[in-house]
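This report refers to the structure that appears directly beneath it.
Of the protein chains in this complex, one is absent; all others appear in place.
Our next item is chain A:
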Amino acid sequence: MHFGAVRALDGVSLTIRPGECVGLIGHNGAGKSTAVNVINGGLTPTAGTVTYRTTGTGAASARAAGIRSVFQELSLCPNLTVEENLRIPQRDLTGPGWRRRARQRIADALDTVFPGHRLQPRMTVGDLTLAERQMVEIAIGFAEGAVPARLVILDEPTSSLDASIARQLLDHVRDFCNRGGAVIFISHMLGEVFDVATRIDVMKDGRITDSRPRNEFTQQGLIDAMGHVATAPAEARKETSAAERIGDEVLRTDEGLTARRGEIVGLSGLAGHGQAEALARFFLSRSKGRRHARHPEVVFVAGDRGRDGIMPLWSILRNATLTTLPALSRRGIVDREAEDRLGADWKKRIGIRTDNMNNPILSLSGGNQQKVLFARSLASTAPIVVMDDPMRGVDVGTKREAYEMIRAEAAKGRTFLWYSTETEEVCQCDRVFVFRNGRISAELTGDEIDEQHILAASFEMKEPAE
């Protein structure tokens, strides 16, 4: 399975039999979601096959085989009622009386999975809390239909459920498997996976690296199995300079994020656990007011270049000087010569590969576009630089150069807040905060910063509470 040049799945072989509950675990980008989408027919594999009970391939035969998916990101329609949402996956709900049948099915499913729930099929989904919506989504996955559910794929199903509701779900999954159903259970709560799975498959770099019955694993063994084999030993680190480089504390946020002058602070953990939100909150709280335009305190390096980075129709130069325009202008008019000088200076300093800074930004490769975004921020005088996964889709060579640049800038007294989904990058930092469920679950410094510790803090270790 490829996405462009990226190999997302590589020789994965997975068999699921009736009565089995497979726990699928792995770090960010290990290929879990891709594997699930291949199984439910949403993606067509570039090589290899998927075989269902029914003949044929693709999403339609996956549905006919009774494969249901409950996705991590919510896929309900908030403007419809609970019963109307059941209509979307269930094609046979048509004709007179469809509403009554839908109501019956969803009410039954909710009663079986979450006894004691207080949901009504006529409630509008938009009025429900996040947890209630997730309950509805799970109930739709298990609801009776024209084709009964045979394999239900649960992707982080408990991420917004509280402990007692999650317990009800786990009980139901076990019951469902005992009656001959099958479940793929993806969760970062290792306790839950141990509780419910009959077999645990560990994914890493697009492969299944380990697949054993649950009782042959220990929790620590699982963490070890997920980690990378130390392929690239963290290169000669900056230990020597760190002590003299780092100064006084320059920021402290409500959730406990702190950073000192000259420090490179990493934000880590599984993707989507509140790191980007924490950065955005901090950045917005420090970038208000008129003074900010001329003397910014914080600058932002975007990782999602298309969404909040580049101006796609502008030249390289215009993109690079965007943040510094106020400093480059006299009485509201941009000093073109100063702008050109600045552009030429940064082109040389970080090696933007172009012969003319007036070329359109889209003529550059992704890595070089990212360099322009770095230049945009670093050209300012701001003492704090916030980076939201800036190396996304950037080649290895450019990454090396960027690490050098960040370290050099830190040596000049700049503070970096660096969210990254890649452990290798996080290991470049002086201090790392690991996020879980929107909160900081661990603060690591010095030698503690390695994959083992980060993984351990990213995954919930304790048994789910009663």
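To be clear about the criterion, a contact is a pair of C-beta atoms (placed from the backbone, for glycine too) under 8 Å apart; a residue touches a chain by one contact, two chains touch by 3 or more; residues count from 1.
The criterion applied here is as follows: contacts and distances are computed from a predicted model.
Asker: Leaving aside the chains on screen, match the unshown one to its UniProt name from "Paraquat-inducible protein A", "Acyl carrier protein", "Fe-S cluster assembly ATPase SufC" or "Ribose transport system permease protein RbsC".
Answerer: The chain we cannot see is recorded in UniProt as "Ribose transport system permease protein RbsC".
Asker: Tell me which residue among A:L76, A:L251, A:I440 or A:I454 touches the hidden chain in the full complex.
Answerer: A:L76
Asker: Sort through A:G126, A:G306 or A:P360 and give me the one touching the missing partner chain.
Answerer: A:G126
Asker: In the full complex, which of A:P89, A:G227 or A:G274 touches the chain missing from this view?
Answerer: A:P89
Asker: Which residue numbers on chain A touch the omitted chain?
Answerer: Contacting residues on chain A, toward the hidden partner: 42, 59-60, 63, 75-80, 84-85, 87-89, 91, 93-95, 98-99, 124, 126-127, 129.
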